[in-house]
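All protein chains but one are shown at their positions in the complex.
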Amino acid sequence: MFELDRSQYPQKKADGTLDIDLTSGKYLKLWQGPQHPGITGNMAIELTVCGDEVVDATTHVGYLHRGFEKLMERRTFMQCFPIVCRICVPEPDFNEYCYAAAVEELAGLEIPELAHWIRTLILEMGRVNSYLMYLGGQAGAFGQGVIGQWTTYVRDLMLDRFEELTGARIYHMFIIPGGVRDNLPDGFAGRMEETLREIESVLADVDRVMFHNAVFKKRAVGVGVIDTAWLDSYGITGPNARAAGVAKDVRKDQPYLVYPELDFEAVTGKDSDIYTRADVRRRDLLLSLDLIRQILAKMPKTGAVMTKLPNVLHWKIPRGETYVRGECSRGEYGYYLVTDGSGYPRRVNVRGPSYTHSIALFERMVINANISDVAALLVSLHTYPPEIER
Amino acid sequence: MMEILANFFGAFLPEWMVTLLIILIKVVAIVLPLILLVAYATYAERKIIGFMQVRVGPNRVGFKGLLQPFADMFKLIFKEIVIPARSNRFLFLIAPLLAMGPAFAAWAVIPFSDGMVLADVNAGLLFLLALTSLGVYGVIIAGWASNSKYAQLSALRIGAQMVSYEIAMGFALVGVLMASGSLNLGDIVRAQSGSIFSWFVWPLFGLFLVYFISGVAETNRAPFDVAEGESEIVAGFHVEYSGMAFSIFFLAEYANMWLIAALTSLMFLGGWLSPFQGLTFLTDMPVLGRVFGDGIHWLLLKASFFMLLFFWFRATFPRYRYDQIMRLGWKILIPITLVWIFAEGLAIALGWKPWL
């Protein structure tokens, strides 16, 4: 199933590399990235093309490596908290949640009910932001600039909500080990409702201009199909898997926070091409809007939002290890945390979906693709380079 | 007015110089407004696309940003023209000239109003076809001279794309010629006089669409802008160009857009003819009659409408993939024009000319 149709393409040499003779004039090496307008963030793709088709691709990452996992081994548990959100820029809250949940589990902390609701709210708000960014990026990769501007506008409204809730727009640092920093401000639900309405009205426009656009369909339908057989072997999760018809959603499969009390179904598609993936994300976005409404309606209004923490300067967590997972906008997000009884984490390993999606899967998918579709393919997997490299 | 000038200069200059001087004055009278139109097309594009994208567009330089094109121009003049070390210097610098020369010279045969034309030549349309084909040289040479892979790929793509759509364009023109019976652009417009229903857009609607679509493809505008597709090959053939050398390509592109817009209006929408033609109660009014009557303002209005379409396409369409562009050109537009010409020829042979 991993064999490619290579009848007219370079054959493999004995050492497993492709027999590509660049001087033959048949092949051309072409870089896409890191300084390329079509590539999201800092990564490079080294393409070998034959005519308009890609015959070989290598991704090069490392332009954004900041060494978070190592950094955290020399920081106290509380000092780790403000840096984890820097791992992924467009959807930072998942790092905060997973880290906080892992620490709480190992330290044996019990979190107040209200904090769970607020955490779920923040995660869904972050998901909305991330999907809005994706929709703009997907249209932009096809050269349709207007969608990105519209979604940026409504994303900004959502950032305003974040600002009044957390005091920050990008790196919220709100989900702290032990709870959340504060309760909702007064009148938050009403303003959120206005924002949700505005997002819905813009999404209706996006649906008309992007999803019903003949040229967009021509570019996206049937392009970049992910075989269902690859799902497990490449570790595909999230909307990429759901677009292939597999209802993989950690929110449903292994509910965390208050998801068991919310009423929703995992969104799935079936064609698994770029169009379906975009459509699944659009519908997932609508689902998130609905979830935010449900959360605001069902959540308790008052109560404690923080448990009592020990002195964080000397906070020692007993020996143990755990893996906390959650469903972020790109797939399964997980934190593997090992403690050894000292004041520092022994090992933190972040499982970001971008890593599996944009390196192994992308390198496989891009083969035999048209060179024009490379950027769109990468965007359609919805990966964020800062999350790949950490 | 020209006679007065001719007499004035004739007093102290030989005759051939007077002729040349008069022509030069006329040329400048066309080129200057054209440059202004081009400059404000860039401004209009940024404003219109800005409004479509829920932002305001340029609004800092001058009233509502109206001086923005000049600010850009001055900025670009003082920018370094980087000539890549491995490029062919001579070709690298000559390419923008080759792009701009034909884009401007094509305006010599455009009739702006009845009799308002610089060179009233009989083979006007052939001349236009020749000049618009020349534009491709600038681009191909630019791509080759840059010695960059993206530029190279883009030059090849643009070459293949432009020649492909030129065929569809040429066939659409043949349809216009059959209906008008003349290669002279002025005569083509005059053949459409009568009323709004005499315009060629009605009997030749398919050719009109083909012509305008090919025009968009010829000027490398969205959704056919694969040559500049920034998410694929960065900026295409002008990736190595900077400063004034880049802005000359830019000028040429917008001059070409105006040219396509003007030609579409001339050949299908009656050029300077007023849509109220024949409604004598409107055209005979004392002052408003000039507005409702024929004149250059109608050509400008119609061309501006097509420019708006250019901008609108760019704002809302994704880019076609390269093979889809070639398929559209060869497998859809060319067969449509062929069938249309056949049907039209048959209609003419049978003496059935609904448009006359």
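Just so it is clear, A and B label the chains in written order, and each chain counts residues from 1 on its own.
The working rule: contacts are C-beta pairs under 8 Å (C-beta built on N, C-alpha and C of every residue); 3 or more make two chains touch, one makes a residue touch a chain.
Everything that follows uses one rule, which is that contacts and distances are computed from a predicted model.
The UniProt record for the undisplayed chain lists the protein name "NADH-quinone oxidoreductase subunit A", from the options "Stage 0 sporulation protein A homolog", "Protein translocase subunit SecD", "histidine kinase" or "NADH-quinone oxidoreductase subunit A". Check B:116, B:196, B:244 or B:308 against the missing chain and you find that the one touching it is B:244.
Screening B:9, B:112, B:127 or B:258 for touch with the missing chain picks out B:127.
The omitted chain makes contact with just one of the residues B:97, B:116, B:196 or B:336: B:97. If you put the missing chain back, the residues of chain B touching it would be 19-20, 23-24, 26-28, 30-31, 76-87, 93, 96-97, 100-105, 107-109, 118-121, 125-127, 129, 144, 146-152, 156, 159-160, 163-164, 166-167, 170-171, 173-175, 177-178, 181-183, 234, 239-240, 243-245, 247-248, 251, 322-323, 326-327, 330-331, 334, 338, 341-342, 345-346, 348-349.
By our rule, only the chains that are shown with their structure count from here on.
Those residues of chain B that touch chain A in the shared complex are 49, 52-55, 149-150, 153, 222-223, 225-226, 229-232, 234, 314-324.
For chain A in complex with chain B, the touching residues are 28, 30, 36-38, 52, 139-146, 149-150, 153, 209, 213, 215-216, 218-219, 370-376.
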